[in-house]
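The structure under discussion appears below in the form of C-alpha cells.
Every protein chain of the complex appears in place save one, which is left out.
After this line comes chain A, so read on.
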Amino acid sequence: MMDVCNWDGTVSAKDFRIGALSFAQKWESLNSAFPPWSWVPCPKHSWLASHELLQEEGYLSLENICISRPNEEDIDQNSQTDPGEEETSCSEKEDDIDDATLVQSNHHELHYCDFHVVYSYTFRVPVLYLRAYCSDGRPLLLDEIEKELPACSSKELPETKWAFITQEEHPYLKRPWYKLHPCGTSEFMKLLFLGGDTAQPKLEVVLELYLLSWFSAVGQVVGLTIPCKMLNDR
C-alpha cells in the first residue's frame, strides 16, 4: 500500500464510489437540514457487461434545492430559521419595508439548483456540477446564480486555483452544466490531509474520509454546508 506522504491527492473511481455512498449515508443521518443525496448509476454497456457491474459508474445527485434567500415576508413562515441565529438580511431591515420592496416580493420567483458529484477520470477527483433554474424550468445564467450563491461569484473566487466555475457538458447527461473546475482539487486535498500539524493519517483513513473532506471545502462555495460533527463521527 502506497505511503500517504507520496499520495498525490487523488482517488480511484472505485474509492470514489465507496466514498460517495458513505458520504451520502452520513449526510442523511447527520445533515437533516437538507434532503438526502441519491446515487444515480450509469451502467456502461460493453461486451464485458457481467463484470462491469462490479465497477458500476454513477454520480451523487441532490436536486430541487431552493437557493433563493428568504425575503422579509417569508421569515415568519420559514420554519427552518433558528430564532437564536442572526439573520443579517432581514432583522435589521424589518422597519424599512417600502412599497417598492413589497411589489418586488410579490413577484419574487424562486430559484432552484441541482447538484451532482461526478468523478473525473482525467483529474481522478470528484467534481461538483450544478444547474440552476426558475420554477418554470428556465435555466439560470451564471450571473443570476451568483446573486443567490455569492460565494461562487468571481468577486469571491478571484483568480483562485482552488475552485473556479466553468460551463461544460455534463459527462452523463450531455447537457451544459456549470462545474467547479477540478484542477486545484488534488492540491487542496493534500493540504487538508497532510498540511496539519498532527500525525499523518493512514492512507485507508484518507480514502474513507475523502469525500467528506472534499465536500467541506467545495460545498461552501455553493452554500451547501456540512456540520463539523460529520467528520468526527467515525
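Everything that follows uses one rule, which is that a residue touches a chain if its C-beta (ideal position, glycine included) is under 8 Å from a C-beta of that chain, and two chains touch if they have at least 3 such contacts; residues count from 1.
In this text, contacts and distances are computed from a predicted model.
Novice: Looking at UniProt, which of "Tax1-binding protein 3", "Ubiquitin-like protein ATG12", "Creatine kinase S-type, mitochondrial" or "Septin" names the chain that isn't shown?
Specialist: "Ubiquitin-like protein ATG12"
Novice: Touching the left-out chain: which of A:35, A:150, A:176 or A:196?
Specialist: A:196
Novice: In the whole complex, not just what's shown, which of A:25, A:38 or A:225 touches the removed chain?
Specialist: Checking each option in A:25, A:38 or A:225, the one touching the absent chain turns out to be A:225.
Novice: Even though one chain is hidden, which residues of chain A still touch it in the full complex?
Specialist: Contact residues on chain A toward the absent chain are 156-162, 187-188, 191-193, 195-198, 201, 206, 209, 212-213, 216-217, 219-220, 225-229, 231-232.
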